[in-house]
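First, the structure itself, so that you have it in front of you.
Only one protein chain is missing; all other protein chains are in place.
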Amino acid sequence: MKKNQLMEKIIHGIFLVLGLITVGCVLLITVYLVISGIPAIREIGLVDFLFGKEWASTASEPKYGILPFILTSVYGTAGAILIGVPIGFMTAVYLSKLASPKVKSVMQSAVSLLAGIPSVVYGLVGMLVLVPGIRKIFNVPDGASLLAAIIVLAIMILPSIIKMSITALDAVPKEYEDASLALGATPIETYFKVSVPAAKSGIAAAVVLGVGRAIGEAMAVMMVAGNVPNMPDSLFQSVRFLTTAVSSEMAYSSGLQRQALFSIALVLFLFIMLINATLNFFLKREKE
Amino acid sequence: MLNQSLSKKRKGFEVLMKALMLLSVGLTAALVLFLLIYVLGQGIPNITWELLSTKPSYLTERIGILPDILNTVYIVLATLLIVLPLGVGAAIYLTEYASNKKVVGIIEYAAETLSGIPSIIYGLVGMLLFSNSMGTCLMAGALTLVIMNLPTIMRTTQESLKTVPQSYREGAFGLGAGKWRVVRTVVLPGCVDGVITGCILSVGRILGESAALLFTAGFAHAVNGLIDGLAAPGATLTVALYVYAKEQGEFGVAFAIAAILMVLTVLINFAATLVQKHFAKRRSL
Partner (left out) sequence: MKKMITMMMVAVLALSMLAGCGSTKTTGSVATDGSTSMEKVIGALGEAFQNDTGISFTYNPTGSGSGIKAVQEGRCDIGLSSRDLKDEEKEAGLTGTVLAYDGIAIIVNPENPVADLSVDTIAKIYTGEITNWSEVGGNDVEIVLIGREAGSGTRDGFESITDTEDACKYRQELTSTGDVITTVSQNPGAIGYASVASVKDSVKALTVDGVAATEATIKDGSYVVQRPFVLVTKSDAELSEAAQKFFDYITSADANEIIAAAGVVSAN
């Protein structure tokens, strides 16, 4: 009997350790990023780093301002949300409320396919279709631009927005909708004025998830955005995001330049943590 | 009844919303169709047996993706072998053993945080944590992928663990079994569907992953056996796609890989749905 009890305790301990591994990983990642990222910020100066407009990491007089990257990531994500959310939202309402079950399931498989396509494939198609397309349609010298990145990002966040919104809309109690119809509203009015507000926090969570994905995307963006550290003054300029700034210089960087790249990763990480905290807040509210 | 006495404003709203919705759905559907047709159309003609079964040769100027296929298989195997015990163990802890709600909350929050971190940061941290000590190799990439997929396995296992009726457990306890025995004989078999779903989802995620592997697993194209392969740098299919497209301009090969990946994605989605249906049926019996 005692042997059994001992074994039980050991096994409990093993499982406890396994459970805590996730926490350990998060701590490890945070610690590593902070340790690697702080030195450069300290040397360059927090204000100069975050708000400096010029990034010239390998010039004879290097400058390490990452404002261009921050703004590009913000504008790029904002653009992607502006395009992706309305389209995704409208599609979700249609699929959840108006579509026949067959259409709904076919479209849901299609959306799942969209969600599963690797980002490099999006980058490839973007490189060969979108970039020359932008060049020809808008008559600019080169199509690799902020606009190309925005379009690719919008397409990439579309599936998550659609999926989560459908789930939220499907979960709205039928009684709400029946009540509204009984009061004389048309079905469409019901969906937009009753169901959507009821699914509000689920849809908001979908948007926040989309934002997180857009800010963190590196590969597809690297293939269509041109990669020059310009301030994003125009949609058609070649730009560099926080993510691509890290990935494009990491391989050959050294010294302060390398540390600055880690600092960029730290900034990115903090942005994401902030967004996740917001997401959690919304989800918790929905659960209540 | 619908069109009776609707004010002009309300009618306008109806028409507008319907139009917007149909436009959006149409756009989405057109997008998926375009991607499918374009990628498959450009890629399938380039998929030859030679492409699939040879490795690239500079001397004969021939490209083959066999090493990339093998590397992908190796990395999937290595990652699954490590992440399954860790993830399932953590899920078991959360549903069967944990009593302190705060601890549960912290672990779940940590898992959610992990799933939100962008893959490029995983690549960076993976490089710092693993590549600096074991060099650029598939194993370092696999370990990075393990951390990335831990939340997925935990979540799907947890979900299916929750569907095991409490009465099963109580029955077993009633018969005098210890907790571990209950878990082993009653609970674990009940969560197989969750584990399998989690596996399938993870495989899908690993197949599509590239940013995390660039700095940890490298780009080499050597044909190796399993053990050698894990210790050496190697490109997986997605990384190879990136290199062939962006760095070498070999678009025929890039599209062939893209087509393969797309077909695999469809298969994986299909498999996941099948598994879920199969087990849902079983459970409702």
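Assorted remarks:
The chains carry the letters A and B, assigned in the order they are written, with residues numbered from 1 in each.
Assume a contact is a pair of C-beta atoms (placed from the backbone, for glycine too) under 8 Å apart; a residue touches a chain by one contact, two chains touch by 3 or more.
Please read these numbers as outputs of a predicted model, since none were measured by experiment.
Contact with the chain that does not appear here is found for just one residue of B:Gly64, B:Gly208 or B:Pro233, B:Pro233. Only one residue in the set B:Ser24, B:Asn46, B:Ser119 or B:Thr136 touches the chain that does not appear here, and it is B:Thr136.
Among the residues A:Ser112, A:Thr190, A:Asn227 or A:Asn276, only A:Asn227 touches the chain that is left out of the figure.
Think of the hidden chain as still there; on chain B it touches residues 57-59, 70, 73-74, 77, 135-136, 192, 196, 218-220, 222-229, 232-233, 243, 246-250. Chain A meets the missing chain through residues 56-60, 131-132, 135, 141-144, 226-228, 238, 248-249, 251-254.
Here is the rule we use: only the chains that are shown with their structure count from here on.
The geometric centre of chain A is 17 Å away from that of chain B, both derived from CA atoms.
On chain A, the positions that touch chain B within their shared complex are 4-5, 7-8, 11-12, 14-16, 18-23, 25-26, 28-29, 32-33, 36, 86-91, 93-95, 98-99, 107, 109-114, 116-121, 123-125, 127-129, 155, 158, 162, 186-189, 192, 212, 215-219, 222-223, 243, 246-247, 250-251, 262, 265, 268-269, 272-273, 275-276, 279-280. For chain B in complex with chain A, the touching residues are 2, 6, 10, 13-14, 17-18, 20-25, 27-29, 31-32, 35-36, 38-39, 85-86, 89-90, 92-94, 96-98, 103, 106-107, 109-114, 116-121, 123-125, 127-129, 147, 150-151, 154, 178-180, 204, 207-211, 214-215, 238, 241-242, 245-246, 251, 254-255, 258, 261-262, 265-266, 268-269.
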